[in-house]
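Okay, handing you the structure first.
Note that this complex is displayed minus one protein chain, with the remaining chains in position.
Chain nomenclature is as follows: A and B, assigned in order of appearance, with residue numbering initiated at 1 for each chain independently.
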Amino acid sequence: MKRNLVLAALLTPAIALIAVFAVALANILLLSLVDKGGEFSFVYYAQFFSDERYRNALFRSLWIATYVSATCAILGYPIALLMARGSPRLATLATLMLATQFFSIYVVKMYGWMLILGNNGIINRLLMMSGITSEPVPLMYNELGVAIGLFAAALPLMVFPVNAVLQNISPRLEEAAHGLGANRLRVLLTVTLPLSSPGIISGIILSFVFCFTAYLTPALLGGGFFKMIGNVIYDQAIGRFNYGLAGAAAVVTLLVSITVIVAVNKISNSLLGPVR
Amino acid sequence: MSYSAPRDPIRIGITAISFVVLAAITTPLLVTAITAFNATTETAFPPNGWSLRWFENIFNRPELIAGFWLSLKLALLASAITITLATTTALIMTRHAFPGRDLLDAVLMSPLIVPQVITGLSFLIFFVRVEANSQFWNLLLVHVLLTLPYALRVVRSSLLRVNPKLEEAAMGLGASPLVSFFRITLPQIRAGLFVALFFSFVVSFDNFTATAFLTTSGATLPVEMFLYIEASLDPTISAISALMIISTTVFVLFVDRLVGINRIT
Partner (left out) sequence: MKKWCKAVAFASCLLFSQAAKAETAVLMTWGGVWQKTFEKVAADFQTKTGHQITVVAQANADAGLARLTAARGKSDVDLWTPNMVNYSRAVKANLLAPLPGPDEITNLKDIPQSLRFKHSVTAWVSQRGILYRRDLVPFVPHKWSDLWDPRLDRKMAAPSATFDAGLFPLMAAVTEGGSEKSFDAGFNKLKQISGRFTAFYTSNVQSIRMLESGEVGLIAWGVLPNVIQYLGPDSKYGFVIPEPAFVAETPIAIVEGTKKAKLARDFINYVLSPEVQLTLSSAFGSTPASMKSEIPKSLTDLIGPIPKHYVVDYDALSDALPGVIDSYEKLVMTR
């Protein structure tokens, strides 16, 4: 009994913090459910789902978040491996590069991409000067530009958790497997990968959610053509003061995100055993 | 990969892919940093002439300097608070299965998944309603809230790799739960704790959208930088970015000397 009290006490600060957040959010939820006349109504939700702009923004946000976080997982795992298992010099270099990128201010990262991806940006200038293309390739102000920007911003969110987990897996396990006859690839796939899965799950969730609710990257790199759900909420709340619609969009976004997280947790539990 | 020969194809492949990707994502930083040296008021690449004037200009803009100090204070305090909260919470959640634990996990992740525009807007209205007037404490609360999910996630997955029986053994030998935590568990999750601390600091320092709603006068550095970019063409912000890249590099190298950077990331 005393033990339970202690446990509850230890959990209290975090729960209290979340409770404050819940109250603030509940206010927005309330705003989304009360129409202009002060009556309870789903009108904003109806507006949200009936307008193709908002539906499209929601689906394309889901879609881009899915493939960008998958790409982060595929391309980020080797980096985490390098950081955790590579030769000290290379590992340090890799960590240095990733840390520097992660530590830079988000806005600046995106403006840097604009200098590279634009019609008059570095890539296109190189392509045209070398004669590979005669017209600029549209790498920006479209989905591709946004995907590249999101990938660059989300990659550290994948790599760091995986690396943290890999650091705690003893290399002796891999040596042992190798000693028992498995080749390096097999060791990687059957020993390292499964053991590092909690890190991969963390990384996928963090990068997915980041991409899904992104606002700055689509605003800067999308050129107005690739609006995501974060932009919809911002435009409605700040541009039009339509807190009802913004609130409805926010509630929908929140529900979708929670569903994805719970689903990923459940899948990982069933594949890998319950989280201790 | 210490068991594999240095030249084996898998190792080479992993190294190659890693550096290609890393080079790709760090190029924008390099390009931006170089634009800081423009002699004219344009943020051009390649630069129109070379000059250090924009580095000097940072100090002519008091809002940028004040922004830096505010961001630093906030980030230090927020990450310290967050790591404490995250550790206690993660310990309980990984060691004890109680009904609603998955739900609690999702709820504690919620600051991550609620779009920052909504978090910012909600708190703006909330703080006005409850007449909480101190910008610093308001921002601190929101920053702790925003960094907690990252820290929690990382500490939890770190704790999952720790065998609780070691703690039980220590307690069986007479150590109190607190001592066994500090002597047995803590050293094992040290890497995870450092990642969580690092993460929290950066997420707080770098935070833009939610913070922008809550700053009336004297904003954090990212917000001030954004306002500056939206108002002026000159590459002063590139100069700040270049400085940050240099200081991050120095910091990381320094920590590597001390502890070995790979252990803590």
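Here is the rule we use: a contact is a pair of C-beta atoms (placed from the backbone, for glycine too) under 8 Å apart; a residue touches a chain by one contact, two chains touch by 3 or more.
Because the structure is predicted, anything quoted here is derived from the model rather than measured.
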I'm checking contacts with the chain that's been left out. Which of B:W54, B:Y150 or B:Y228 qualifies? B:Y228
Sole residue of B:I10, B:L30 or B:A44 that reaches the chain not shown, by the stated touch rule: B:A44
Which residue among A:R53, A:R186 or A:K266 touches the omitted chain? A:R53
Based on the whole complex, identify which of B:I10, B:A39 or B:I125 touches the chain you can't see. B:I125
Contact residues on chain B toward the hidden chain run 42-44, 62, 124-125, 128, 131, 213, 216-217, 226-233
Touch residues of chain A, complete complex, unshown partner: 53, 114-115, 118-121, 141-142, 219, 223-225, 235, 237-241
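FYI, only the chains that are shown with their structure count from here on.
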Residues of chain B touching chain A in their complex? 1-4, 6, 8, 10-11, 13-15, 17-19, 21-29, 31-32, 35, 43, 45, 85-86, 88-89, 91-92, 94-97, 102, 105-119, 121-123, 125-126, 129, 141, 144-145, 148, 150, 153-154, 156-158, 160-162, 164, 188-189, 191-192, 195, 198-199, 202, 205-206, 208-209, 221-222, 225-226, 229, 237-238, 240-241, 244-245, 248-249, 252-253, 256, 261-263, 265
Residue set of chain A touching chain B in the complex reads 7, 10-11, 13-14, 17-18, 20-21, 23-25, 27-28, 75-76, 78-79, 81-88, 90-92, 94-109, 111-113, 115-116, 122, 151-152, 155, 160-161, 163-165, 167-169, 171, 174-175, 178-179, 184-185, 187-188, 198-199, 201-202, 205-206, 209-210, 212-213, 215-216, 229-230, 233-234, 237-238, 243, 246-247, 250, 253-254, 257-258, 261-262, 265-266, 274-276
